[in-house]
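Complex shown without one protein chain; remaining protein chains in place.
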Amino acid sequence: MKSLSLKNLAKTYFDAYKGEHVTAIRDVSLEVPAGEFVSIVGPSGCGKSTILNMVAGFIPHSGGDILVGGEAVKGPGPDRGVVFQSFALFPWKTVLDNVGFGPKMRGVPKAERDAIAREYLALAGLSHAADRYPNELSGGMQQRVGVVRALANQPDVLLMDEPFASVDAQTRMTLQDELSRIWEERRPTVVFITHDVPEAVFLANRVVVLSKGKVLAEVDVPISRPRVWDRLVADDQFKDLSNQVLALVRSA
Amino acid sequence: MERTSRFSAALIFVAPLAVLVVLWAVLVPALGVRPQIFPSVAAVGRAGIDSILDGSLLRHVAASVSRVAIGTVLAVLVAVPLGILMGVSRGVSAFVTPLMRFFSVLAGIAWIPIATLWFGYGFGAIVFVIFNAVFFVVAYNTLLGVSTIPMTLRHAAASLGAGRRSMLTDVLLPGALPNIVTGIRTGLGFAWRGLIAAEMIATDVGLGYMLFVARDFYQTEVIVLGMIVIGTLWLLIDRLLLVPLERATIERWGLVSP
Partner (left out) sequence: MNALLPLWSFVVRTSVKWPVLRTLAPFVPVVALWWAVAAWGPFPPAFFPSPPDVWTKFVTLMEKGILPEYLGDSVGRLAIGAAVGIGLGVPLGLWVGLSKGAHRALWPVLLFFQAIGDIAWLPILIIWFGFGLTTMTFVIVYTVLFPVILNTVLGVRSVRIELHRAAQSLGAPPWRILTEVVVPGALPNIMTGLRNGLGYGWRALIAAEMIVGTSGIGFLMFDARRAGSVTEIVLGMIVLGILWYIVDAWILAPIEQATGRRWGLVTQ
């Protein structure tokens, strides 16, 4: 696990049709110590996905620094695992091969990476689905595979871009419970993007509210762990924090 | 169990064709059709046996099939890498798409006149026409396939540590495969027709030639035999080679080719 730090991060791009420069991210600084879970919330268009894409290395940043464990990032790399909203599973690979993809890229031999993949699949209760193709699984199952695939590559930082936005409400709560449990077991450094305030509060140690390309506020979440929805639905501290964050997002 | 159901499926498929043959056998003598207009079943059967025995049918089929095979394999080998190369960058693929469309429109038959001028009548010109028919269609479809792979899949692979090579073998190639297969199927369709046309014009062996020469002597039984062989060959290529390939990949992966 390593820390992630963003220093005066900025993104401007040139809109060729309008013929002008557009500022997407003005000036964002953020420290995520190793082993911390940080959620970033904000209204659509606030730039939260842009930040994640820059940290992942999918798009270049135009100002400031992105440091993982003190080193500047250059392009996408296995040190930062990504979980996508659209799952992004390879349709032509079985679940086992999807999860074993990262180790395969590191040159791990077939038998060994299958063992790794099976171990991680067991972590999410997916052992029975190993030989299925993604399209044969439900949305919730697919995203479990997406999370497990990122974890199996043992990244220093896990980046999650609204990962549960396209599954049904019931499944979403189960997935949140599971993610919370897995985080407690493995303690990865996580940056979690969402527009769902309760989700952000439920999962994170700290919630960052973003607005118009800038950090509006940071809210610590000192709720004790393990966290499960059965307990938290009726928890006053959870409700208060959620309302506090919600008010901030509304004002954004 | 499976074998019997397959057998009965084949039987159901063949039965209507058998009925057609019976109708043909009854109607031609009943209506007194002259053999110069349409042959009897027996005449076609005799022509078939004769041409098998003297080896001429095999020679024509071998010539046609080998031309198609060589032209197609060459074309696919060149078109797929090129299509992937062009499809990787949005800018390049947007730029070359109209070009590829234009040339795939021309693919095949329209090249016969110039091919015969450049290469002379014979093997070279025909293989060129087939190459052409398959090449542009496959290259265009590969390009299309690569450019429709969701960007997030490429991002996912990159963030899992995929380098250029694995990106190609594990993402771009399988992602474009449904389109590549569709391209090969369409291209082969054009190539097959182009082959028959080219053989009528530009050679002295092959199924197209066999048909066209028979016309000079009003040998309708040879023409009909040739048509049946051409139809059967294409059905075999399509059903035993292309359709299973499409099924094995596309359907299992849940991908839809446009």
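Brief remarks follow.
Order of writing sets the chain letters: A and B. Residues in each chain are counted from 1.
Keep this in mind: contacts are C-beta pairs under 8 Å (C-beta built on N, C-alpha and C of every residue); 3 or more make two chains touch, one makes a residue touch a chain.
It should be emphasised that the depicted structure is a prediction, and the values quoted were computed from it without experimental measurement.
Set against the missing chain, the residues B:14, B:27 or B:73 yield one that touches it, B:14. Only one of B:71, B:145, B:161 or B:189 touches the chain withheld from this view, namely B:189.
Contact with the chain that does not appear here is found for just one residue of B:96, B:130, B:153 or B:172, B:96. What chain B contributes to its contact with the hidden chain is residues 12-17, 19-20, 36-37, 94-99, 101-103, 105-106, 108-114, 116-118, 189-190, 192-194, 196-197, 200-201, 207-208, 211-212, 214-215, 218, 220, 223-224, 226-228, 230-232, 234-235, 238, 256-257.
Although one chain is not displayed, its contacts with chain A can still be listed: residues 14, 16-19.
Criterion: only the chains that are shown with their structure count from here on.
Centre to centre, using the average C-alpha position, chain A and chain B are separated by 48 Å. Against chain B, the residues of chain A that register as touching in their complex are 56-58, 75-78, 80-82, 84, 86, 88-93, 101-102, 104-106, 133-136, 149-150, 153. Note for the complex: chain B touches chain A at residues 150, 152-153, 155-163, 166, 170-171, 174-175, 177, 249, 252-255.
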